[in-house]
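Worksheet: one structure, shown below.
A single protein chain has been omitted from the complex, and every remaining protein chain is retained in its original position.
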Amino acid sequence: MAEHQQGSDGADGHAALPALSPLRQPLVTAPRTLAAITDDIVGPMNRRPTWKWGAAFAVAVSLLLIGVGNVTYEILTGIGTWGLNRTVGWAFDITNFVFWVGIGHAGTLISAILFLFRQKWRTSINRSAEAMTLFAVMCAGVFPLIHMGRPWLAYFVFPYPNTRGSLWVNFRSPLLWDVFAISTYFTVSAVFWYVGLIPDLATVRDRATGLKRRVFGWMSFGWTGSARVWSRYETLYMLLAGLATPLVLSVHTIVSMDFATSVIPGWHTTIFPPYFVAGAVFSGFAMVLTLMIVARKVMGFEHLITLRHLENMAKIIIVTGGIVGLAYGTEFFVAWYSGSAYERFTFINRATGPFAWAYWTMVSCNVISPQLLWFKRLRTSPAALFVLSLVINVGMWFERFVIIVTSLHRDFLPSSWGSYAPTRVEVCTMLGSFGLFFTLFLLFVRVLPAISIGEVKAVLGFARAAGAGHGAPAPARQEAAE
Amino acid sequence: MSKPKDPSAPAAPSLSSRRWWQTLDEVDGAPAACGDEFPDGPPLTIGMRAPATETRRDFFKLMGLSATAAMAACRRAPEQKILPFTTKPDELIPGVASWYATACGGCDAHCGLLVKTRDGRPIKVEGNPAHPVSRGAVCAVGQASLLGLYDGDRSRAPRLAGQTDSWTHVDEKVRAGLVAAREAGKAIRVVVPWGIGRTEQAALSRLAADYGDVEVVRFDTMGEREAMADAYQALTGTRLLPEFRLDDADVIVGVAADFLGTWLAPGPLARQYAAARDADVRGRMARHVQLESTLTITGAAADARHALSPSQIVPALAALVRALMDGATGPAVALARRALGVLPTSQTPSFVEALARELRAAGPRGVVLCGGDDRRAQTLAALANALLGNHETAAILATPAFTLPETTRATLHAELREGRVGALLFAGVNPLLSDPELAAALDRVPLTVSTADRLDETAVRCGIHAPEGHAMEAWLDHAPRTGVETMGQPTVAPLFDTRPRLASWLAWQEQGQGKGRGQDAFGFLQARWQREHLADAGLALQDHWDNIVREGYFVAAPADAQPIPLTADGERLAAWLAATPATPASALELVLHESVGLRDGTHANNGWLQELPDPITKLTWGNVAALAPSRARDLGLSDGDVVELATSAGKVRLPVLAQPGVAPNVVAVAVGHGRAAARAGAIAGGHGADAFPLASGQAAGARFAGVAVSLTATGTQQPLALSQTHGSQEGRELVREVALGQALAATGEALPGHGKARNGEATPAAPKERHGNGLWAEHPYPGHRWGLAVDLAKCTGCAACVVSCNAENNIPIVGELEVRRRREMHWLRIDRYYAGTADDPEVVHQPMMCQHCENAPCETVCPVLATVHSGEGLNQQIYNRCVGTRYCANNCPTKVRRFNWFDYPHGDPVQRMVLNPDVVVRSRGVMEKCSMCVQRIEEARAQANREARPLADGDIRTACQQSCPTQAITFGDLNDPASAASRLRESGRAYHILEELNVKSQIAYLARVKNRGEHG
Amino acid sequence: MSGMTRWLFVLLVTSLAAAGCRVGTQQGHAPEQPIAFSHALHAGLYELDCQYCHAGAERSRHAGVPSGSVCLNCHSRVKTDSPEIQRLTSLVSANQPVPWIKVHRLPDFAFFSHASHVSAGLACQGCHGPVEQMVRVAQQESMTMGWCLSCHRDLREAKPAAPLPLATLVAARLPEAAHLPTRQLQPPTDCSACHR
Partner (left out) sequence: MRRLMAVFEEADQVVEAARQARGAGYAIADAFVPFAVHGLDEAMGLRRSRLTWVCFVAALTGGTLAMSFQLWTSVSSWPLNVGGKPFASVPAFLPVTFELTVLTAALVSAATFFARSRLFPGKRAAPLPRVTDDRFVLVVETDAPAAEALMRQAGAVEVTAVAEGGA
């Protein structure tokens, strides 16, 4: 019976859907049984890793090791091993920090905001997007720590009772806000991610045997799929999504305040929070895109992560890219309009000074290149999207570099004007962070269900409720049952 | 690149609104400048760290880096021992500083010093304010001479034929050699520095008495004093040096004389100069016109400056003398006429007429200061002064007569060539550095002795090296001015097995017959003083003596020296002048000059001076071939291009620097750099190039200025260790200037374009709750509120304050590579900006230290409260709390915060002794900056408390303030309206830097004043 | 657990540990000294004034440990048979310092001045405990920054009048000293008072 149903459904499902809602591509173009979906997602975890995965993992790990080596050297020798100087006190370190925090944004944003807006298409990508968030925040977190002159005293930034009469911390410092923002963001995202993972862990448990079963049994908290728990679970998930959404916005707002609250021309500006958030979403989605396009190829998820997912993300990139472009323009206008000679100089210097090359790289990557996405052919071509997403990530990295370095290297007193050039250690440290990120991500797609089984099944339900939309699926059932 | 701000601004008499030209060669972005080379660990430096910090830091590292730290944290810190004296000297209390008045050994000026010693080691040099000549002024070199004391590369024992040996052997050998010379009827020559004291002269006359044909040659590397003395000999018959007193001058004309930086006695001269130009006190301001070939800080300070090549100096002076002759009387007129007769005349430079007019108007209050070793120029300058009649006034006086039989360097060369010299003794001087010809002749002298403090270029060629140690280790007196003697007392026992020069002279007397033999140096010196000064004193000898030693100087009546009578015969003068070598004009003329830091190279091994940015070029750790920007452009050279300079004498490779203010056909090179590590010391080695080989070979006459030189590009590049690479103010009102008229008019109320330095307060000193332009009530400062006032009208950029700050605050030396990476650690820097045109620039200096802003941007952003505001308005930096995020430095508008990029290691236990025990030595990874010498504030407060009295204005003097030769810096309590600092902030010239940011700087700057004279 | 989480964990543990067991505190530290000198005997029984031996206390940052010669002022005659004294004598005659072990230690970034505190009329025991009862000196107080601060804060509140320093009185020749103003103690609480 099951076979028959599947057959028929499969047939008219494919035929019917376009007719029913011509505007809608199917969310999931999978063979239509729940078991099949479980197989598709859990399957890769049981198969031996493909050579592609192995190669990717090898590269990632070696990058990670390079990074670890250089960071160790830096911590043992001194920040002097970086190219910084008395004028430019931050460069690669904080650039990478902001870059990774930015990457870390799309994850929770996709999950939370799209969940709240009931955007069903999120289901195939939210799991890995959230994982990406966690790993990116880890990478980000490393930089504030190693950029300290005395990282072994980093615990000073926590307000713990001490013997210094109690000397607390400076709650007025944006850096301290960062400490709280980043750790909160990491914790909440982790909880959100793990809560979403539990039912799927149970699924894996119930198909596994031996040690694996015990491990996943431990990890899945004894989940039985009870409907009572499910309904409570839905509430919790909704709450977490509701909490995560403003959190996502607050984190990059606070990161932007590292600059906005300072006096340095080019930093001291009020448009930074929205500007940074947009930028973060922009870069975040680009990174999700990069990862998804790779993942669906390598893990064979083409039918779960469909062109429609890619296209939707491309659209969001156009929008956020536009916002970022607008911000660039606004900065210049305000610099001129403010009448502050320092502001004006800073921005003229940005576009024409020693670091003009970085500025124009940024503009062409972030403002010009996304305009190609107005063409549907490009929006729906994974190859093109892949290239574009990489370009955008390069551009967003340069955005942070431009903001930090060009503002610092020529500020108020011309006597102190200087320059900056990275050293090998800094470059290797940055590579290391990419190594860390991809190592974690590749492990993730191997050992955990990279796509939310439960949610995809739920969506499948709607997909199968041919045409009747989200409403009561019952009538559709009868038809199908005939 | 930004364009100059608003070229069409009206030419109001304020620098801010004058048109600014773009920086010359923007080094920014050039790979050479931003040094992308991979820093391999900490640079080789002699930065200083106390030994104890090591264990503690490792302890913390361990703590932070692993979870086992929890345990580690509870461990007891390693044990420390206390090793008391076995018998404590009575005068010494551990932890309490004692001060000794003594004389500076930095140069021939021998200014009066107060040396601070802690637990037996000198840790700071300050000026002796009571000293009648130096009046508390100490230059950068004097400040740094402290580090010279702890120079581990000094000789640690005497040497015989290169091998270390005992003093007794050395003395025997020297005495034998001297006797041999006498027996052989050969001459014995002693090469001594200028300005050796009376006692030393007495000691040398003992030698003369013992060994017959003993004559001394007074030597100064650049030959300036020599040339001057020759000129005065021609004019007066005696080889005297004029002593200038500028306090009362109305017109000061400097001719190739960097008298604020390197010439004769820069410290005292700068003090007098400041007095002469202090419009607030005098009601008028001496006008200063400078004629020079390369830009010096003296030229930078001048009201008008004319760039002349060396060959144009004599014609200009001749024209000036001619112009001064009409209306003048006295013997000078006739002499001048004769002199001008024999000198080649050229067309009069345009500015001379006006200059002569000003000088004539000033009469005896006009002074011409002439530098360089061109005897013709020196003679003309002397004549000009004579025509002004200031030989009879206090403007120029003769320095004390020299009592020893004397000969000149030229004669010595001749004698050496003829092989008439049986013994040649070098009293610490190092002629072979600059005089290769002498080196050649040296081998033929049986006995050669050097008392240099290290195995320098001369000592290494001498058979015997009898190291004299450091000035702070010896009793020695000096006579800076007739009637004034400075007492130099030792402040520490000799660190090494060295012996003061005076002792050596005495030890080398012929033994075994009659009086005064074997007398020790101190006894000899004291005996002389008792004979000459104390005999007639009413006081008990001992009291009087103690008094002199305590005060550090002695003024004998008459305090004033004799005027200089011109007694020369015109014929002989004319003949001599005609015979002196002229400075020929050439396509490209070389100027070798001393630099403010290293001077003639004597201090090449001094890290503080090597890392001291040159006040004008801002170059550290080396020298350059400075060209006029237009010339460099024509030659297609940009900063850092290495060129080869070739003169008839030799070749040198140097990087080019396009230096505004250098005369168009001049290449200017600082001497004293590029000495070999084996000769000068490890620190000097490998930085810059030795320019002396370029000096013309001739024994006398102009050797260092006006040498014809050729320049060829090598095509290679060498990054320059510049501490400042951008010369324009970009039209920002950082350094402000007012004209003299305005400055005098402004009594109290603000000048146009000058916010009164009040941070928008009702009164500057209202301790109650103050509302500024801020959003919230400001924090009250009920007690004291410390602040500085910096008078840019007085600051000459001489950088004495910078070195003083280094010494006081244990600031590490980071080395050339790190400076190239722009990581010098100076808490106090001097910003230098240009105005005007590239070839005729105006220069402004601005000492820049932590502004101790009330609304300090750095404090708000520190996550761990490592920098917060004190109840007395200080911006405190707590090193042990700092985790090193560098956010504060980024957010500092004046970029005065310095970060410890590495542990600046300090291998040398000798050098470590210079550390100030009242200031912590910062570890790697922490931020540091100017503390307004908070240790001095606390010291003074504790003192006042113990004496149960309130702190008085002047109790506290910051390191930079104390030794400032021009007293440009004033520290004080801003809550006390009567304090000097508060009063200065009330001046109409006062303003704050970046006031528009409302950071409320506690440092007030007083706008620069220029006396533009008849056309200004 | 990796990256940030690991670091956070380490830091948390460390900081708690640091807070818990009071880093660097040496309270109760009582090392064995090279010579068994008893403060109980000298300061307690014989009531020698502290500053007879620790002469720097009123004038210098460092109270100072007496030079061997000071001990011998008495012990050249007193109790010369004791082996301890003989060890001392031999050290002094060999011109060797006595290698005392430091008991009260402040880190080298904290500047403490005995002069300021003694001349403010504070009793030595306030910080050093009842030394006159200690046979072997032990660190009585925690000597942490918080401990210093609490006293400074309290005194700032209390504003007690301080007697004039002995040195001042002597300088002022006692009769006039009566007319000298008395001082209010205002111990600083600024960081730079101790950290420079």
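Order of writing sets the chain letters: A, B and C. Residues in each chain are counted from 1.
We take it that contacts are C-beta pairs under 8 Å (C-beta built on N, C-alpha and C of every residue); 3 or more make two chains touch, one makes a residue touch a chain.
Everything numeric in this text was worked out from a predicted model, so none of it was measured.
Shown chains touched by the undisplayed chain in the intact complex: A, B. Checked against the full complex, the candidates A:E311, A:E331 or A:E455 give a single residue touching the omitted chain, namely A:E455. Considering the full assembly, A:P199 is the residue among A:P199, A:G353 or A:P370 that touches the omitted chain. Note on the undisplayed chain: of the listed residues A:A181, A:A327 or A:I392, the one touching it is A:A181.
The omitted chain makes contact with just one of the residues B:A856, B:V883, B:V896 or B:A948: B:A856.
When the full complex is taken into account, the listed residue touching the unshown chain is B:H779, out of B:R444, B:R531, B:H779 or B:R1012.
Listed by residue number, the positions of chain B touching the unshown chain are 774, 776-779, 853-860, 862, 865, 868-871, 1000. Seen across the whole complex, the unshown chain contacts chain A at 2, 33-35, 38, 159, 165-172, 176-177, 180-181, 184, 187-188, 191-192, 195, 198-199, 202-203, 205-207, 217-236, 239-240, 243-244, 246-247, 250, 254, 257, 453-455, 457-458, 461, 465, 470, 472-474, 476-477, 481.
The rule is simple: only the chains that are shown with their structure count from here on.
Each chain gets a centre from the mean of its Cα atoms; for chain A and chain C, those two points are 58 Å apart.
Centre to centre, using the average C-alpha position, chain B and chain C are separated by 43 Å. Between chain A and chain B the centroid-to-centroid distance comes to 59 Å (mean Cα coordinates, whole Å). Among all residues of chain B, those that touch two or more other chains are 63-65, 881.
Taken residue by residue, chain C touches two or more other chains at 11, 14, 16, 18, 23, whereas all remaining positions touch fewer. Of all residues in chain C, those touching chain B in their complex are 9-11, 13-14, 16-18, 20-21, 23-24, 26, 29, 31, 55-56, 59-62, 64-70, 91-92, 95-102, 105, 107-111, 113, 115-116, 119-120, 164-165, 167-168, 171, 180-183, 188-193, 195-196.
Partner chain C is touched in their complex by these residues of chain B: 50, 52-53, 56, 63-67, 69-71, 73-74, 76-77, 79-88, 93-96, 868, 870-872, 874, 876, 878-881, 918-920, 931, 934-935, 938, 942, 945-948.
If you check the complex, the residues on chain A that touch chain B are 77-81, 83-87, 89-90, 144, 147-157, 167-170, 172-176, 179, 258, 261-264, 341-342, 345, 348-349, 352-355, 408-425.
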